[in-house]
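Quick one: the structure is below, and I'll ask about it shortly.
Showing just some of the chains, left in place.
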Amino acid sequence: MSAFLAMGGYGFYVWTAFAIFFIVLLIDTLAPLARRRRHLREIRARIARQANRRRPGTPARNESNA
Amino acid sequence: MTSPSPLLEARALCFSRQDEPVFGPVDFALHGGEVALVEGDNGSGKTTLMRVLTGMLHAGEGEVLLDGAPFALDTMAGAVVFLGHHLGLKFDLSARENLAVSAGLYGVRAGTSITAVLGDVGLAGFEDEPVRRLSAGQKKRAALARLLLLPARVWLLDEPYANLDREGIALVNRLLRDHAARGGAALVTSHGAVTFAGDEPRRIRLHA
Amino acid sequence: MTPGSTPAACAALLRRDLTLAWRRRGDIALPVLYAVIVVTLFPFALGPEPQLLQRIAGGVVFVTVLLAMLLSLDGLFRPDIDDGSMEQLMLAPQPLALLVGMKILAHWLTAALPLVVVAPVLASMLHLPPPAIVVLVVALAVATPLLSLLGAVLVALAAGAKRSGMLLALMLLPLCVPVVIFAAGAVAAAQDGLPWIAPIAWLGAGLALAVVLAPLACAAALRIAMDT
Amino acid sequence: MANWVPLWLHRLGSPPTFYRFAGAVYPWALGLAFVLGAIALYGGLVVAPADYQQGDAYRIIFIHVPSAWMSLFIYGVMTLAAFIALVWRIKLAETVAMASAPIGAAFTAITLATGSLWGKPMWGTWWTWDARLTSELVLLFIYLGIIGLCHAFEDRRQGARAAAFLVLVGAVNVPIVHFSVNWWNTLHQGATIRLLGPSHMAASMVWPLLTMMGATKFYYIASLFSRVRTELLAAEGGKAWVRELAVAGVAGGKA
């Protein structure tokens, strides 16, 4: 096992390379998931805010006399 | 004076920002000799509408027609002038030099000159002052002088009354009346706080 | 030239940009002074050995000219967009690509030409031998318009962005790499007594292509930028 | 038969449908990437023998080369999507182009890092200014420029279109990366593996490499779909289907 880990003296290089590979891809996998959670939270906040905005009595559509 | 196909026409024009509608379907047709007032509260989408009409912003749905033909930035050949919140003046040049550039780009309406239009808007004596040194209202007047100088038939004016004194407001109204009399069309935004002189104009209301 | 015709429009725009540059003539001098100072910093940072300086002279002058042009590029369209002039250019009855081409020409005349003129002085401050200096000037005369044109496209792309200064550097520098390699390569070849025509010819070909395509690309990019 | 394909494509192009489709594909693609990756690692680290010249250090090849390929492949996909986005203004193409950029940048960064880690024992230096290494570095800058430009805009679509433009401009670099070993004589290895014709490598080394290549492809699909889903949510924030999803997310605890 320790021979496997030593990689014929190149253990440091090989294992660092593999570690970088996995860490970078892990970050790449998690980033969009976290961002999606944030977006959903923001959309909910926006829905709440827009409910606040619409003043009572104003029609929702535009009109023009042309 | 009304020509068969309107100068500027909007059909079911909508605009959305990030899928939230800014203004709903707007329809209007503006013939030569007509001035229309776009009214709406703060944030109702007046500036946005103006920018869509100039072709800077792409409307989500609906279309804008100029002289009966679908509107495109490349083909409208200087028929439209736009005066927005930003006046399009170079602060290091004088009013006269600024107008000379516009004249080179758009051409000059027959029978006017740069000195004459600057006098008309009340900037006589300030022609060669760098625009930087003019007050807020004087800058606005310099921008209004462009309208007089250029041969465009359609004017799009976003809050032309802001920052002007009483006399300046009267000036804008006079410019609009003369323009209409020449057969031009104009679309003007305002909050309705200043009274628009002359015969009651057409109104287009936007709601927030 | 009747006002409103295309030549008149080009002339009016060129005159405007040159007048503006002249009103701020301090600013024309500034890229030059910037280049002078950056080049003088190197002997301080590296120590004053002539052989070393001579060895790096061509490269340092190129990088410096590039950085100095970069600083001025940001001001190519930004002021026009901020003060509403760009809207007027777009609404004018003239081909936008041509108007943009005029703006790029004005930029090259005011921002790059002075650098080309001063480059021999900078190079001789770093002990570059005279024959190589001639090649340096030739290389700069071809490379700087190319950089102006490439830069203009990227500035136009970044013009709609919230803030563009640094972003521009990020986008421009990778594209400049070939220009720098060819131009500095020509100087290095001349310094070693090798033929240096080939890289310059490549740059010239690139320039011819860019003169045609860049204004069109710029105009398209500006249309995208104004769409907010 | 001839009729339902374009119809299906059209349906797929609509955001809510694509969102659901991508959501369904995502776990499968990620799972497949994981399984293939595990097999390839077993083959590469345990089964394959040490190289007679490089010893065990060569095992970096099993991540270096697939990542390097992906860094170029993803740029190719991005170029195609950017072209479609600019010419036909298709929203989904914009989204695919922009979602690909960070993944491509990640693979480019991995290539650079693993190459450096391999270069130290093999060439005695972390870095040289060799044509392939340098052009790969430039590729990273181009990726970063695209990401930066895209995010520098207030409006998503506008940013996407400006960045798509840059994608096309930067595409010249890709052939340079690939052919640099042929055009300039460099320290870096030339093509050792050919899909067509005999390779210069032992079969026990080739199969884990090809398996890893498959794993990275599936990983790309998974990550791309995950990002596209996120982008769609952000871009369509005002639409009813997103709002329902957001509200349902609170109620059901899962979106």
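We call the chains A, B, C and D, going by the order they appear; numbering starts again at 1 in every chain.
Here is the rule we go by: a residue touches a chain if its C-beta (ideal position, glycine included) is under 8 Å from a C-beta of that chain, and two chains touch if they have at least 3 such contacts.
Just so it is clear, the model here is predicted, and its values are computed rather than measured.
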Per chain type, how many copies make up the whole complex in this structure file? A x1, B x2, C x2, D x1
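Note that in this section only the chains that are shown with their structure count from here on.
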Looking only at C-beta pairs that count as contacts, which pair of chains has more of them, C-D or B-C? B-C
What whole-number Å value describes the gap between the mean CA coordinates of subunit B and subunit C? 37
Chain centres from averaged Cα atoms put subunit A and subunit C apart, in whole Å, by 39
Separation of subunit A from subunit B, taking each centre as the mean of its C-alpha atoms, in whole Å: 44
Shared-contact residues (touching 2 or more other chains) in subunit D: 155, 237
Contacts with two or more other chains, residues of subunit B listed in rising order: none
Give every residue of subunit B touching subunit C within the complex, in rising order. 54-58, 73-74, 76-82, 84-93, 97, 100-108, 130, 151
Provide the residue numbers of subunit D that touch subunit A in the complex, in ascending order. 30, 45-46, 50, 55-57, 59-60, 63-64, 67, 102-103, 106, 109-110, 113-114, 117-118, 120-121, 219, 222-223, 226-227, 229-230, 233-234, 237, 242-243, 245-247, 249-250, 255
Within their complex, state which residues of subunit A touch subunit D. 4, 7-10, 13-14, 16-18, 20-21, 24-25, 27-29, 31-33, 35-36, 39-40, 42-44, 46-47
